[in-house]
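Below you'll find the structure I mean.
And now, chain A:
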Amino acid sequence: MPVTLRYPFTELEAPPEYRGLPHIDPKLCIGCGACVNACPPDAILRIDDYDRGTRKIVLDIGRCIRCARCEEVCPTGAIRLTNLFEAASPDRRDHIEVVELRLVRCKVCGNYTDFTERQVKKALQILPKEILEEEALEEKVFICRNCRRKGTVDATINATKEVVL
Partner candidate 1 sequence: MKELFTLAVILYFASMLVALIFKKNYKLSISLGHAFTALASLSLLAFTINAIPLALQGKAIDIVYNIGVAKIPFHIDGLSLILCFVLGALGLATSVYSPKYMEFYEKLGKGWLYIILYSTFVLSMILIVTVSNLFWFLFLWEVMTFASYVLMIWESEEEYVRKAGWKYFVTMHITSTLPLVIAVALLYAKVGSVDGLNFANLASLKLSPIFYVLFLIGFGSKAGVVPIHFWLPDAHPAAPSNVSALMSGVMIKVAVYGLIRTTCFILKPDVTFGYIVAVLGTITLTVGTLYALKQTDAKRLLAYHSVGQMGYIWLGVGVGIIFIAKGGAYAAFGAIALAAGLFHLVNHALFKGLLFLSAGSILYRTHSRDLNSLGGLAKLMPFTAIFTLIAAMSIAGEPPFNGFMSKWMIYQSTFLSGNGLLVFLGVMALFISAATLASFIKFYTTAFGGEPTKLTQNVKEVSSSMLIAKGFLASLCLLLGLVPALILPLLLSPGSALTDANLTNWVTTKYWLVMIKAPSMPLNAESYFNPLLFVAVFGVMLLGVFASFPTNKKLDEPWTTGEPVKMENYKLKAKHYYLPFEEYIHGLYHSGDELNKFGNAVKDALVYAYLSVAKALHRWAAKLSGAVTGIGKWYVSSVKEVYLDETALSPALKAIKASAVVIEELDSLNMLFTVALIVLAVILALMLL
Partner candidate 2 sequence: MSAKPKLRSVWVFHLNTGACNGCDIEILDILTPFYDAERLGVKLVGSPRHAHAMLVTGPLTRQCYHGAKKAIKAMPPKPRIIVVIGTCACSGGIFYNGYPIYRRPESGREGCEYPRRGGIIELIEDLRDEGEYVGPVIYIPGCPPRPEEILYGIAQLLGLVEKKLEGEHYTEEVGFELPEAPINERIRLTLREKLRHVVGYFDRDKILEDFMELVKKAEESEKPKEELKKLIDEYNAKIRDVRISFCMRLLENEYWRVRDALSAGKEFVYWV
């Protein structure tokens, strides 16, 4: 009466409660970096490239400790711990998941800002429409911090930032 499981000669699914491999849904990720801040082992990186105007959210499954703090803090539910577990690989590069997002180009100075286009969209979704008219916001949102500091300090944009981060 052996009780041995057939695995690895058969497929096996971990229970739905299992905190398995993390996965970023690239369609949902807005690149806000909340997960980066929450991640205890720094398995998630936020790498901004201001020359090319991209932000990379890099997830290294080989560094992840499966604590699911990222899932807990993610505002869009983009990063989730699946119940997959078969991550073994001879190549560490297989453990990398990169989501590369475009940064917003500042309308004033033309440099890239430190937030992504998707972040802005999300912020706009959350912000109560009653508070500001959309057009006015759109204008001011696409401005980098420096230029903004130079210009008038807009309380609502500050609020936006707060919301997002």
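The candidate set was assembled so that all candidates are chains of the complex that A comes from, given by their letters.
Note that in this section a residue touches a chain if its C-beta (ideal position, glycine included) is under 8 Å from a C-beta of that chain, and two chains touch if they have at least 3 such contacts; residues count from 1.
Not measured: the values here are computed from a predicted model.
Trainee: Considering only the touch criterion given at the top, point me to the candidate in 1 or 2 that touches chain A in this complex.
Mentor: It is candidate 2 that touches chain A.
Trainee: Flag every residue of chain A that touches candidate 2 in the complex, lowest number first.
Mentor: Listed in rising order, the residues are 2-5, 7-10, 12, 14, 17-18, 21, 24, 26-28, 34, 40-43, 45, 47, 58, 60-68, 71-73, 75-77, 85-102, 118, 121-122, 125-126, 128, 130, 159, 162-163.
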